[in-house]
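Of the protein chains in this complex, all but one are displayed in their positions.
Order as written gives the chain letters A and B; numbering starts at 1 within each chain.
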Amino acid sequence: MSVLPKIRLKNVRKTFGAPRSGTETLAVDDVSLDVLTGEFLCIVGPSGCGKSTLLNIIAGLEMPTSGVVEMDSHPITGPGAERGVVFQDYALFPWNTVEENIGFGLRHRAGPRPPPDERRRKVAEYIELVALSGAEHKFPHQLSGGMRQRCALARSLANEPDVLLMDEPLAALDAQTRLILQEELLRIWGQERRAPERKTVVFVTHGIDEAVFLGDRVAVMSSHPGRMKEVIVVDLPRPRLETMRASPEFQALTAQIWNHIRDEAYRATVAPLER
Amino acid sequence: MLEWYRYHKKMGSASVRRRAVGGILGAATYARAMLFFLLLWHLVSVWIANPVLLPGPLRVMESLFQMVASGELVEHALVSLRRLAVSFVAAGAIGIPLGVAMGMNRPFDDIVDPLVEVLRPISGIAWIPLALFILGVGDALPIFIMFYGALFPFVLNSYAAVRAVPPRYADAARTMGVPRRRIIANVMLPAALPGILVGARLAAGAGWMSMVAAELIGAPSGLGFAVEWYRELLMTSKMLAVVVSIGILGYTIDRVLRAVQHRMAPWSPAVRSEQ
Partner (left out) sequence: MSRAPALRALIAPLLLVLLWQVWASNLPARRHVPTPTKVFAAAYELIATGELPLALGQSLLRVIAGFAVAAVIALALGLLMGYFRAVGRNVDPVVESFRPIAPIAFLPLAILWFGTGTPAAVFIVAYAAFFPIIVNTIHGVRSVDASLARAALTMGVRRATILRTVILPGALPQIFTGARLGMGVAWTSIIAAELAVGAKAGSGGSGGIGQMMFVFYAYSVELNSIVVCMISVGLIALAIDRGLLWLQRRSMPWIEDKR
């Protein structure tokens, strides 16, 4: 297993300034985090802890105010095909069909691109992988939430990034679809394969259960400003099974994480005006 | 764009049936309401008993058919429609790129917007005297006034359409490594298309409205001219017949453009809900 982290964040700080009022918000303060190759890393935290900001920084959609963010020891200066993103609201192009959406990166990205027939083959492959066969020619507005999510996932995967960044991708789904998609996600990711053969995934979520079920490690953040509190290792065996959710180890982990977060979440929900 | 052809074929059967039934019911309600109105009109005209002041609906209908049969109505209508076509195309050719450029480029917007905002309140109508002086009575005057009227909906709606494109879409494309030029062509423009088409429909409506004023005052032909012509001859029923045809044509143009909107951008919720 490779010793060098796939993604490294060192002392990352991010402030947002509101240009009109001149006030500055410190969203993320002195966060250091290593993402190992082939791991599934989850980031959880209360609202406003900056986890989405962190993900955007890794994606290259935002620049840190200070600190280092690197991939394969090269600084990240902008978005790119090697770091694919699955957005919370899917961001599927409504004027393209499922097929066209999934093939978008392969069709339009900078640099060398596969020829049309290879592209079509790959697209078909990924459609099958995410179990959307039959929906190739549908438009996003004709799909259910779960189907849109799988389409968004396939779109990012088809572009074959090294790292997959996911920003609360299951948040917009109802609870039942969520549970099913969590298992699907692990299958698609290839949880049964060995680490070097898997994609590196950084998964941001609100759901503690979700994070423990999916992740190899869970990074817990605190908010106002966002800081890394602790990184907890989830040493539950793979493949993760539905039954594990009830196991004492699972419960212990979720309890541990919730303890970290609870006070802050309480304050954020019940007493925000008092601050 | 094979996909939207297939989309329409698939949406075809069930929705055509539904729409046919809905269409028949709608037509029945429409007919009933119009009949009631025509009855009212008839009663009022009988009460006034002055065919110069207010001819009854039957006489107007008679004049209408007679003018269509003799070809004079068609001749005037074609003149007006031709002018609309010319001004519409010119306004679109200038207005859409202008609006899009303003929407995408902040500095350009800062420079051009004041000009737009200064000219917009000066309606096309207010330009008539000056334009009359420069262009004289003839074909060019109504075309200019209609162009002016159609220009602003094109510019403003294209601008709004581009600005309303969720930044997410561009972000998604960037995380797939798509270069900027391709993002503009394959993400921004398709995303803005529905709004631009709405602008086109509004522009046609505005142009048609300007047509009447322009032709009434400064043209030797066309429907607007015909209205005034028949008034001077005190042939009120013919005058009203022309007014009715102005309304019918204006409505038809709007419907046609709605259909075009629907064909070209079937995915857009705004377009879909208007049908």
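Keep in mind that, in the parts below, contacts are C-beta pairs under 8 Å (C-beta built on N, C-alpha and C of every residue); 3 or more make two chains touch, one makes a residue touch a chain.
The model shown is predicted, which means the values in this text are computed figures rather than measured ones.
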- Message: By the document's own contact criterion, which visible chains does the hidden chain reach in the full complex?
- Response: B
- Message: Can you tell me which of B:A20, B:A33, B:V46 or B:V74 touches the chain that was removed from the display?
- Response: B:A33
- Item | Given B:F88, B:F147, B:Y169 or B:W208, the one touching the chain that is not displayed | B:W208
- Please identify, in ascending order, the residues of chain B that touch the omitted chain? 29-30, 32-34, 36-37, 52-53, 106-107, 110-115, 118-119, 121-123, 125-130, 132-133, 205, 208-213, 216-217, 224, 227-228, 230-231, 234, 236, 239-240, 243, 246-247, 249-251, 254
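Throughout what follows, only the chains that are shown with their structure count from here on.
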- Message: Quick check: how many Å separate the C-alpha centres of chain A and chain B?
- Response: 47
- Okay, in this complex, where on chain B does chain A touch? 3, 6-7, 166, 168-169, 171-179, 182, 186-187, 190-191, 193, 265-269, 272
- Sort out for me which residues of chain A touch chain B in the complex. 59-61, 78-85, 87, 89, 91, 93-97, 99-100, 104-105, 108-111, 137, 139-141, 155-156, 159, 165
